[in-house]
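For this view, one protein chain was removed and the others were kept in their places.
Entry: chain A
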Amino acid sequence: MSGGDPAGRLVRPFTLTGGRTRPSRADFTLITTVTAVDPQPETLTRPQPEHTRILRQCAEPVAVAELAARLDLPVSVVVILLCDLLEAGRITVRPPCPVTRTTPDLNLLQKVRDGLGRL
């Protein structure tokens, strides 16, 4: 996957984030779902090409991990770019189902079980 230059591949993705290696907010997990706002807000600044690429991929709701795989970018890079898009009001975010050991969601578990049973 890394081709002949793994070190190069390591550096490359973060040039897309302007060198940033940490997200500016904590909204995004691997299975957080993101959706492009339609229509897109009218702003003076046009989105960067990599932002546009993401927006195209999330016209329909898509999970962050899936988005990263489709774009062939590390999740850590995609999350930084998603922070920009969220702050610009260009995407909506749906967090995953909260899972806690102390207050388990029986309805959710039963629904998962039923779904698996249909496989």
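The criterion applied here is as follows: contacts are C-beta pairs under 8 Å (C-beta built on N, C-alpha and C of every residue); 3 or more make two chains touch, one makes a residue touch a chain; residues count from 1.
Going forward, contacts and distances are computed from a predicted model.
One chain of the complex is hidden; its UniProt record names it "ATP/GTP-binding protein", one of "2Fe-2S ferredoxin-type domain-containing protein", "Dihydroorotase", "Cytochrome ubiquinol oxidase subunit I" or "ATP/GTP-binding protein".
Remark: the residues of chain A touching the chain excluded from display are 1-2, 6-7, 9-10, 13-14, 21-22, 29-33, 35, 61, 63, 65-66, 68-70, 73-76, 86, 89, 91-99, 101, 104-106, 108-117, 119.
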